[in-house]
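Scroll down for the structure; my scribbles are underneath it.
Only one protein chain is missing; all other protein chains are in place.
The chains carry the letters A, B and C, assigned in the order they are written, with residues numbered from 1 in each.
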């Protein structure tokens, strides 16, 4: 299947999932109450909106970067990608859960599990396309391929930690969850080192 | 009408329909209740989300594959395609029905009827474009054209069977409904044999 | 502004408006009731969904055909087009009105007014781009330009008639409203004659 059409379809799902998030805040019943009580009731929804928007944004950038190195996509790769989209499109639900139950470890657990599954399928996609030289761009070094895989898998460890902490301190849990998009968005020594690795092992310009 | 614009428009409708499915789970009233009771009430909605997401995904892949062999689209083909999109865009409703009434044969019947209509219009589209050599890619063998048609029509038999079983055992019914996307997604001898048939009757690489 | 980006943006708005229509049927409160009462309460919503889906589909095809003959788009044309998109994106509201108040002439009036405004802005767009030879494809005959304008304006007469009839017989009103998409979708002598007029006055192939 053509790579372009899969990119376009995936972009569509990412864009819609990210823009649907605002519906978690637009609660007609609440909004009819006074503005002050509306804002007090809905500020967790607004914070969850920002967190999920930025997190899905990070996944979109990662998806785009990964697809960039792919040459051809067969049936298996296509369906692993669709599995990733299933979890991305699912995100508004755990986002609504942590909006209404921000103190509940179960809500945080479901949020972290959804993101972990997204990372897992994304890693699976990269592992699958990179083990077959027909699917992947020529000249990629093993070190680069391995690094992309590690970058996709590491957040799972953070999310598991966040799940554990959610039963002890919910604020540490949310701090860890927010750490993932923050790491990929804000400039820091570690992400700069990762980006310096050229796919053929020469430092990027 | 340009094939590209129809492809892009169709992709848009598929992507939006598939991403809107999560709204069937995001029920504000339920979610305000305790997490545990929320998840107990909403687990059918989540299962229905997964089923419909994967099923619409299969229809998108099939649509893309079919369009791939089409050269030009006239007014009639355009409107048969729009009819297919009407049923695809309708899918969130039967999905919500089986979420709230998963034991009711009428819900399952409406779900199966919607998917059958999608298969029917898809088959009609393929039959229409393939009978006119101007609309279809050159060199396609009659065997290949016939096989694509059969692949589009067969699921209707499964859905009719599922409707019949829904009045006897709702679980067999859902098993049959889930069989359709599973058949097209998971690798199995039958789908591999179908994919092996080259459009000009030579085995595909 | 680039014609391609305006086409893509417009296609996006059409695709989303058309796919959002299903949310008018997905009423969680109703759907929790028994299936039979759900279907009895929601059948007008389903009929309105089909009517609006096909009608917006016709406007999309017309929009695409019109844009096809346009070469360049300036600020004025861009904003007339955005005005058309404002009315298209508004359509889910009058659709919901006629779903819940299908007997009320005011609902039908608002539905017809919205569609009339869409036709009006569409005609305005075509009149604006065609009076300046820089914006329009070369070689278009005055007869062709005039015919496209007439085709855009005529439905307004039907909608005005439908508004009048809605105070006398609501069924004649809906028949007239449905006549518009039916005329453009189903093959008939009049639409075939219109399509036969070549833009340079030679019969189309």
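The working rule: a residue touches a chain if its C-beta (ideal position, glycine included) is under 8 Å from a C-beta of that chain, and two chains touch if they have at least 3 such contacts.
None of the values given here were measured: they were computed from a predicted structure.
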item: Displayed chains contacting the withheld chain; value: A, C
item: Given A:60, A:159 or A:174, the one touching the chain that is not displayed; value: A:60
item: Residue, one of C:33, C:46 or C:89, that touches the chain absent here; value: C:89
item: Touch residues of chain A, complete complex, unshown partner; value: 7-8, 11-12, 14-16, 18-23, 25-26, 28, 31-32, 35-36, 38-39, 46, 49-50, 53-54, 57, 60-61, 64-65, 185, 187, 195
item: Absent chain, residues of chain C that touch it; value: 1, 5, 8-9, 12-13, 16-17, 20, 23-24, 27, 29, 75-76, 78-79, 82, 85-86, 89-93, 96-97, 100-101, 104, 106-107
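Simple rule for what comes next: only the chains that are shown with their structure count from here on.
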item: Chain contact topology (line, ring, star, complete or other); value: line
item: Geometric centre: closest chain by C-alpha means; value: B
item: From chain C, the most remote chain by mean C-alpha position; value: A
item: Same or different residue numbers at the chain A/chain B copy interface, by half rule; value: different
item: Between chain A and chain C, centroid-to-centroid distance (C-alpha), Å; value: 38
item: Per-residue overlap in chain C, given as positions that touch at least 2 other chains; value: none
